[in-house]
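A short worksheet on the structure shown next.
The other protein chains are all here in position, but one chain of the complex has been omitted.
Chain nomenclature is as follows: A, B and C, assigned in order of appearance, with residue numbering initiated at 1 for each chain independently.
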Amino acid sequence: MFMYSVKHQRASSVAHVCELLAAHPDARPLAGGQSLIAGMKLRLSAPSLLVDLGGLRELTTIQIDAQHVTLGAMVRHAQVAQSEAIRKVIPALASLAKGIGDPMVRNMGTVGGSVANNDPAADYPAAVVALDAVVTTTTREIAADDFFVGMFETALLPGELITAVKFRIPKRAAYLKFKNPASRFAMVGVFVADFGSAVRVAVVGASAGVFRVAEMERALGRRFHAASLDGIEVSSAELLSDLHSQAVYRAHLIAVLAKRAVQSLTESGSKP
Amino acid sequence: MATISIRVNGTQVTREMEDRTLLVHFIREGAGLTGTHVGCDTAQCGACTVHLDGRAVKSCNQLAAQANGGEVRTIEGVANDDGSLHAIQVAFRQHHGLQCGYCTPGMVMSALDLLRLHPTPTEEEIAGHLDGNLCRCTGYYNIVKSIQTAARMMAGA
Amino acid sequence: MGIGLACFLDKAGTGPSANLASRGGLHGGYETAVIRVHSDGKVSLFAGTHCHGQGHQITYAAIAAQRMGIDIAHISVVEGDTDRIPFGNGTWGGRSVSVAGTAIFKAADEVMAKTRRIAAHVLACDAAALLYTKGIFSNVAGKSISFANIADLAYHGANLPRDAAFSPGLEATAFYDPPDSNDPQAMHLAVVEVDADTGVVDIQQYFTADDCGVLINPMIVEGQVHGGLAQGIGQAMMENVAYDAVSGQLLTGSFMDYAMPRADSMPVLKTTFIETPAPSNPLGAKGASESGTIGAPAAIGNAVVDALWHLGVRHIALPLTSEKVWRAMAQARAEASAVPPVEMAIRPPGPSSHTRNGFR
Partner (left out) sequence: MNDADTPRVIATEGIEASTVEDAQYIGKPLLRTEDRRLLTGKGRYVDDVVLPGMAWCAFLRSSHAHALITRIDTQAAREAPEVLRVITADEWAAADMGALTVVHPMPFSDGRPMNTATRPVFARHKVNHVGDIIAAVVANTREAAQDAVELIQVEFEELQSNVDVAKALDQATPLVHEQFGSNAVFDVRKGDEAATRAAIDGAHKIVELELRSNRLAANPIEPRSYACSYDASEERYTLYATTQQPHYLRRSLAVYALFIPEHKLQVIAPNVGGSFGIKGNFPVEVATVVWASRLVGRPVKWTATRSESMMSDTQARDHFTKARMGFDADGRIVGMEVDTLAALGGYLSNFAPSIPGNSYPQTITGLYRTPNLFFRVRGVYTNTVPVDAYRGSGRPEATWVNERLVENGARELGIDVVDLRKKNLIGPQDFPYRTLSGRSYDSGNPPLLLEKLLTLSGY
């Protein structure tokens, strides 16, 4: 398929992006474009203008301090996957990035694009929620738990642009993904993050959007061990059934992946 | 319409094309280099893989305008300047790493990207890296072998 | 762990045409080849098949060059142009080498018979007494003439006897209708491991033994085995065109939903061959392209049943997706509720939930 006619304009600054988005209500910011362009080619969306963020170097920085890893919105997945510094502080984040799509997609796709798109089967929302991140936009800061609203829906207002995502560095964390055999998106992805004081478990791929599993979080908060998850079942009532998996199987996979994620963090000799 | 100018295999190519033109169509129709192929429309098959500013990308999944001012290397730019085959091309031939040849340019460009990052990959790393490249003919065995051999040849060069 | 076997056969090089017609077929089973020697002794070889990845050029050239005793580099293979090539039936059903290859073989013989006649005429001896090696005919007297020189004479036309057997030019067309199809056979052995928690089937090792007659180019034949196998593994493990049961909508409308094997889907593989010549063609060749797709679903299906037989699993439908395998295990356990459930082993995770082995 070939996309509908569209205008392309490269933005020179974040302010310029805001200007263009304000002037063209049906404009879309274009980050890496790995989902947006693909969707436009299938004629699933038809913005009149694409505001290309590709030239905005100020959005490509990775900042790490004692508590946080902050990724500029235009940081590519490959950058995260290959970053020694990130691998040192949140290896799960680097490994999540390394599992997105394929090498070519990772060379183009961006954190900001993925988070703003909020594909229910995308990986990043799991990290954002489990790592209790803050999404910084051109106008405000949004807590992870408030950011993802529904399928492909976020708290972003028209004209608002993500500029960075600030992840909290956990004591330990792991992300495991059961790949859809065709698309390589997550059929189920489970991100477990242990902050010492609390544990966060975020699931993607299984329902209309990322969600947390409170019962698992409480159990792991009491004792961070795979056995703590014994008997905890995720209800399949709200989960997706589609060509690739029925809800019941997704629910089962969540339990299995969560256990394996925890186990990978508690097994002797394994890295934090 | 937009004026798009991209350096393709060392030659500056400037064309007036619709904004919606994909990079792959700029390469195939604008630059006239048809070695880069289109095999799907959802960025799964990787037949369209080229290098943009040194990194492998799927040229069917971005606008030519996004690459404006950039530098693209395609399969036509892989062989040595004297016309002899690059080590990776020699290895693909040696190991029967191609059959119909349609996915091959994307495979080669993707493999070169891997060898840039990991000059001595294991079989498992190679197979993992080819996640974005579908081949329907070879069963991948000879492709993986080809890339391993190319790695050895390139290290020895 | 499970081991699965499949023993099976293909039917290739369908023919003769009359046999097809007797079953209602409106198309033939023959194939066409033209061997055209040019005036300098170089050769264009035209075939009515069409290559789409199988390496016809080198395979056909090998047959012609060996039969003609000339350098393979002196042969160009031409396919895929109805204005240049006599009517051919094309490439399908594992027929190109056994049928078109034989047409080439026969055209080569016809060209060489004439070449020999001309050589005998020039060297003034009996054709049967000529020795032919390395592209040169020689007689007992030690006089000789090269293949290229004969071609030159044939196209000059001036110094040939005025006899139909010595008409100018040097080319032959063969329409070859095989007397029978051939029956390539193969056997597969798959070793799988089933993840008891998730139902993920990991094909750990795969072994194939093929008897596709005489191998003209073993590198290419092995490539055909590999490629077919990937598609067979695809049918076994993941490929499935799905339609909505109610609306009839195509659910697998793109590569986002139609899963196919990738490099990391392939198991460790070992191949072997025996060569029982096909009796119906002088090359002894049989079809070699389909064994992978034929045997893999059965071998893998049998291996998974082997792995789960003790649970009471007797059959799982294709493709063997992890969910189906998981459900089969769960159902078998439920049905055998008297039997205590097998403990769910927790396995350490790999880089993703689904790791693969390397290659051989």
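Rule of thumb we're sticking to: a contact is a pair of C-beta atoms (placed from the backbone, for glycine too) under 8 Å apart; a residue touches a chain by one contact, two chains touch by 3 or more.
Every value quoted in this text rests on a predicted model; they were computed, and no experiment measured them.
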Omitted chain's touching partners, listed by label: A, B, C
Residue among B:75, B:112, B:126 or B:147 touching the omitted chain: B:75
Contact with the hidden chain (one of C:73, C:128, C:141 or C:164): C:73
Where the unshown chain meets chain A, residue by residue: 1-2, 4-5, 42-43
For chain C, residues in touch with the removed chain: 3-11, 20, 23-27, 48, 50-53, 55, 57-58, 61-63, 65-66, 68-73, 77, 79-83, 85, 87-93, 133-134, 180-183, 185-189, 191, 205, 207-209, 211, 214-223, 228, 231-232, 234-235, 239-250, 252-255, 258, 260, 270-280, 283-284, 289-290, 293-295, 297-299, 301-302, 305-306, 309, 314-315, 317-319
Contact footprint on chain B, counting only the chain that is left out: 18, 20, 28-29, 33-42, 45, 47, 74-76, 78-79, 85, 89, 92-96, 98-105, 108, 134-137, 141-142, 145
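Note that only the chains that are shown with their structure count from here on.
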Identifier of the chain whose CA centre is least distant from the whole-structure CA centre: B
Computed distance of Cα centres, chain C from chain A, in Å: 46
Averaged-CA centre spacing for the pair chain C and chain B, given as whole angstrom: 28
Shared interface positions of chain B, touching two or more other chains: 41-42, 44, 131, 133
Junction residues of chain A, two or more chains touched: 42, 182-183
Residues of chain B touching chain C in the complex: 40-42, 44-45, 96, 99-101, 122-124, 126-128, 130-131, 133-145
For the chain C and chain B complex, residues of the former touching the latter: 52-55, 219-220, 222-223, 225-231, 254-256, 260-264, 266, 269, 292, 351, 356-360
Parts of chain A lying in touch with chain C, wherever the complex brings them together: 42, 95, 98-99, 174, 176-183, 226, 243-246, 249, 252-253, 256-257, 259-261, 263-264, 267
